[in-house]
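One structure is given below, encoded as structure tokens.
Yeah, one chain of the complex is gone here, protein chain that is, but the others are all in their spots.
Letters A and B name the chains as they come in the text, with residue numbers starting at 1 for each one.
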Amino acid sequence: MTPAPALSVEGLSVEFRTRSGAVRALENVSFRVAKGETVALVGESGSGKSVTAYAVMGILDPAGRVTAGRAMLGDLDLLAATPKELANVRGRKIAMIFQNPRTALNPIRPVGRQIADVLICHGNVSRRAAPAQAVEMLRAVGITDPARRAKAYPFEMSGGMCQRVMIAIALAAKPTLLIADEPTTGLDVTTQAVIMDLINDLAKELGMATIFITHDLALAGQRSARIVVMHAGHVVENAPTADLFANPRHPYTAELIAATPDSAASLDELAAIAGSLPDLRRADLPPCRYSERCPRKIAACAQPLPLAAPDAAHFVACWNPLPAQVVVAPTVSAA
Amino acid sequence: MTDLAASPRQESSLTALVRHSRYVLGENPVTGFAFALFVLIVLAAVFGPHIVPYDPLASDTSEALKPPSLQHWFGTDQLGRDVFSRVVVATRLDFFIAVASVALVFLMGGLAGVAAGFFGGWTDRIVGRIADTIMAFPLFVLAMGIVAALGNTVQNIVLATAIVNFPLYARIARAEANIRREAGFVEAARLSGNSDWRILTFQILPNVFPILVVQMSLTMGYAILNAAGLSFIGLGVRPPTPEWGIMVAEGAQFIVSGEWWNAFFPGAALMVAVFCFNLLGDGLRDMVDPRRRT
Partner (left out) sequence: MGGPDRPGHDDHNERREMLTMIVKRLAMAIPSLIGVVVVTFLLTRALPGDPAVYFAGPAATPQAIQQVRVNLGLDKPLIEQFGRYVVDLAHGNLGTSLTTGQPVATELRNRLPASAELTLLGLIVSIVIAVPLGIVAATKPNSLIDQACRVISTAGVSLPVFFTGLILVYVFYYLLGWAPAPLGRLDVFYTEPPHVTGFYLIDSLIAGDPGTFMASLKQLILPALTLAIFSLAPITRMTRASMLAVLSSDFVRTARASGLSAYTVIITYAFRNAMLPVITTLGMVFSFLLGANVLVEKVFAWPGIGSYAVEALLASDFAPVQGFVLTMAVMYVMLNLLIDILYGLIDPRVRLEA
């Protein structure tokens, strides 16, 4: 129903080799991002949101390995791409911004030069014109007195400013997809909103699709058109934002919403989610990794998880989902 | 099992140590190898003079400068002395110098550092100043100067080697004592009416010592190299005493004419000993503090 997506992740699995065995960090992760759309990846820390992004970008830690799946950017499978093809795409078609902007910038290189490095690398700017262009980029992300700031080092700037510089670096080559990994973590509350607005505005201006990674469901609700909920390396639910909040189907999503301060009527109703993420090194992980924490567990949960096409309007990976309240056809189908 | 139940606490800590040591040795067979080598060196140091085939000082000019053979495993030197016997007998002196200097700096640096870290103020400033001044010299050069000034004896080699290692020990001990001064159990001891000296003796020192012991094993290799270097340039030990550094120095003149064994075997013994101490030090550090593993 949608045109060719900006990015389509299909059946992505990632393993980490550690001293104490393989960690199955991602299993069969699938989702799509349409052109110009903002999709949020939401989950607790350790749920695999960042690993998904790193796998797509090809910047996994050396201990990590993609064991299955595709990540299609147009006709190119990023997971099977040669280093050269990948170099052509990274920064130019997909860009990424990270949490903790202060440590995510080179501490001993002036920020203007860090932007210029990217401009030069992606070929559209000459070495001589790059510094001036970098100053323009700083102006575009709303840094005052950009010519002077371009010569400053990250440690001379506030966290919010560093994040603006990161955004300038990410957008230097006008990518079609931006991955923002907890872009406001470590910033103070007022700066958070400003940075999110900036990302939204620039995305709209450039017609850029955005994957917004966050553990904050409320923030995701405000900023994205679609939400992908992750738990312990699985996608458990994937739905349009309004639909997800109005009608969460997966028990975990429902608990997440209940645990979100915005939607709770009073503190008493603010529920904590029972249990913690399972140890992903275990050999006996159940098919549904939430089942051990789940209040709605039934015998069927021991079967392999139900699978659905990633473009289903409202996907839920559960044998005993919460009932659909509106007239939405149940999307659960045994694969 | 009934025996175990009799003294549960003691037993469990003992078995834990054994299990941990076995884990470290199993994980890192190199440490096991180094330990075996260490035992060999200690045996040579203790029994060396009694087990060698020849008198290390007996010269026999008719047998001078013979290459290694079945009679003389490491050949003979310019005076016809058996190089193998000399290398083995030398172990005791080299080992003694290393152990003595490390023990000495353990006392000097350990106590000064603990005092500096515990009392702070002037004590701290003076110890820090001394350590900084020593660190301002290239260490081997300072050791040369000390031995030259104090007199050309083995005791002074030991002392000089200890002095140049002083800053390292003092700093480690100072840092550890400083951290522990603020630690909860020391505060508790202070509140229950213990004097500074009591706290120092019973709370701080027992906690700082294991860390310094690891440091001792790590600096043994350096101590032995330093001492051998000093005797190589003619300080401390005098001929005909068998000692590795001086044997290499004596053998050096024959290298250019091809009689390699004279310098090679004592040099190799020195190298093996230092290698063994370094590996052992690393292994011991892993055992005591697994986090600092490299």
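A few points about this structure:
Just so it is clear, a contact is a pair of C-beta atoms (placed from the backbone, for glycine too) under 8 Å apart; a residue touches a chain by one contact, two chains touch by 3 or more.
Quick caveat: nothing in here was measured; it's all calculated off a predicted structure.
Touch with the chain omitted from the figure is made, among A:130, A:170 or A:254, by A:170. Here the missing chain is touched by one residue of A:102, A:139 or A:297, and it is A:102.
Per the touch definition above, the residue from A:158, A:222 or A:276 contacting the chain not shown is A:158.
The chain that is not drawn here is touched, among residues A:4, A:59 or A:302, by A:59.
The chain omitted from view is touched by exactly one of A:26, A:55 or A:89, namely A:89.
Looking at chain B, the residues touching the absent chain are 129, 132-133, 136-146, 148-151, 221, 225, 228-229, 232-235, 245, 248-249, 251-252, 255-258, 260, 263-264, 267-268, 270-271, 274-275, 278-279, 294. Residues 57, 59, 61-62, 83, 87-92, 95-96, 98, 100, 102-110, 117-118, 121-122, 145, 148-153, 155-159, 161, 166, 169-170, 172-173 of chain A touch the missing chain (whole complex, contact as defined above).
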